[in-house]
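Would you mind keeping the following structure in view while I ask a few things?
With one protein chain removed, the remaining protein chains of the complex are shown where they sit.
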């Protein structure tokens, strides 16, 4: 795999084996959309929150005081608002937390677990896996799992790669760590089994999509003149449409959010109204990613 | 034409012959909007789907596992949803397929043909023609035509250049291949004949436009903070307005979509409602690009 | 002025005379919003169309066949649609035409003049003035004025700099050419007199704004993944608000459009509905830029 760069410049000249090899590294295998969801529910909803906080800025070099204050907002304002809403609604969720974030804010993680939610892996300091040597990536994932376990008392069983940057080394590391699931890829709307070089791995993929991610619509770049913004009401409309079809197809609706993005006064209504809408429909199973993955994994047998 | 680069830096200093030469390379000739459409219809609708799948990422070097999983979504979820809708609506369409995409997913292409649709050329691996030597471009188009023919049993008669990147060499290659039509340029709303250096070529142009392309509104860039997004309801509004005027003017409504863009749970309603709207009007001829081009070509006589 | 670059790197260290000098080069002087508009009208409307056509691509090096076909759309489809609407509505307008565009499409210019509209200067090949030596800029403006006069039989009296790129040399050239007006700057909503180094020049500025420009909302970049788009209905809303306040303030509503931008089936309704709205209000004077500038200039006496 070390020769990839040399060959990158003229993909139209690759032999067939080369493009087949690249595509086959990690592929979607059989669908794990279950015949039925637990307790006769017709649809599953898995809400996740990536508690990146200050690590977005630290990952980029940690020089901007302003961006670190924005990160602190996630801990100080975003997570409490989200936890209050989840409690009010009686809904469990999953928080993917970089280890540095967990170490900066251990009480937040303890509270998340105490209130019945799941905490999953999300890298060490929100690093990009695809620019790291495989050994460094492996060491950081292992170290992160230990740190999260130390902070929360619970060993994580799933991973969302930071920035959904799944490297050619990631899947082997996840298998070595005996994780139940990954949630970083997007070959389907519903759960599926990951294949490595064509072979089934037993790892469940809970697919993400930029469509179902709050940051896509709201993030902006500080020193660029261009700072577009999708109207919040349009974002609610998109999320609702994704749910409505998942409900219709008896599938999974998985939504990625961020405390420092959704947690603002002008945005929380999106999540509130979406939850209200979903709870108004009969037969919706709200579950952590772990529980969805375990149910999907049971389809493998 | 090899001296173009040397002269590019000061276009205001070009002699008149130079800018005239550049403009004249490929031009719109006579309009081929017919007096009437087949069977007395007043308007033609040509829907197309560019089945790029993994080739978008392979073309860029094939290193991102995530983007390749997104490509697989096109085959696994997007195309089946689209084919089901087309069958339900009784509408033929055209799929432009890079050869590598066809070789990765031959069964998809066989089904597309079996269900009465057309498959057209779309490059080898979604390469950009304008950065290739003319001989390489030619070899890739010829090889792609052979590959598509081998997979589907039908020789393609039309081409949509990948990324609509029509090079100074493209038109001569299309003539050598005896294609009926190209669908990559945008000098009109309605079909026209292509001129090469001022001379009629007999090649029909079925014009595209970024306005009538789903990717323009929904694509995002993974590692940029800026990820704008046009609300789906606004996209439906734009497509409907394009159709309504085409209907009024008794012209052609041609729409470019992508299985990995339009095929999502929150976006399929755009195509569904658009089709519903178009079918509610009397006198709309739904046809493949090939059939539209053949009817337009008949105007030449 | 040749030393500007050397000093650009640390503006906070400039002596007061330096930033004052830069700001004073070209400034807004007295307002030329008249006491009243001709024939007792309470508001003026000046519509303009920049007929750039192929020059946008030629200016950038003239290598993309696709972008040149887009340019041809402006001549082939955009201008005819616009002229038909203006005739139907009985409204005069101003077309700013790069000389190369006029030479490529002389019949278009002849028709524009024949139908009672104005043609103004818009550079030679849509070059950026601020990257040219002053002598080159001057030579191109003079040559463009001669070319437009030769094609149309009428000598232009106003200039819109291409891309509104008004260089430190532009104003002196406009004075030498004895132009009545410029329309490239934005220090006000209503007409004003231009000052050069603090001195009145007699040149009328008819101010533009990106807010009142169709391309701002609709343009896209071909090879960037990001291609945002403001919904057309929102653009109509913005233009209408600009007009409504101009009407209320008894001022000028000046709108910049482009045949290859506004001239599409899904966009012409913006201009149609805007004209309908403006014509429904009593006391609106529709005029060419020249006539507005002459009326404003009369305020100087």
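So that you can tell them apart, the chains are marked A, B and C in the order they are listed, and the count of residues begins at 1 in each.
Following the convention adopted for this analysis, a contact is a pair of C-beta atoms (placed from the backbone, for glycine too) under 8 Å apart; a residue touches a chain by one contact, two chains touch by 3 or more.
All of these numbers come straight from a predicted model, not from anything done at the bench.
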One chain isn't displayed here. Which of the visible ones does it touch?
A, C
By the document's definition of touch, the residue of C:209, C:273 or C:291 touching the omitted chain is C:209
On chain C, the omitted chain is touched by residues 4, 8-9, 11-12, 14, 16, 19-20, 22-23, 25-28, 130, 163-168, 170, 184-189, 207, 209-211, 215-217, 219-221, 224, 226-231, 234, 237-239, 241-242, 244-246, 249
Chain A positions in touch with the non-displayed chain are 54, 58-66, 68-70, 72-73, 76-77, 100, 103-104, 124-125, 127, 132, 136, 140, 220, 222-229, 231-233, 264-269
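By definition in this document, only the chains that are shown with their structure count from here on.
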Touch graph across the chains, line, ring, star, complete or other?
line
Chain A turns onto chain C (C-alpha superposition, degrees, nearest 5) by 180
So how far apart, in whole Å, are chain A and chain B when each is placed at the average of its C-alpha atoms?
34
Separation of chain A from chain C, taking each centre as the mean of its C-alpha atoms, in whole Å:
48
Multi-chain contact residues (two or more partners), chain B:
220, 224, 226-229, 231
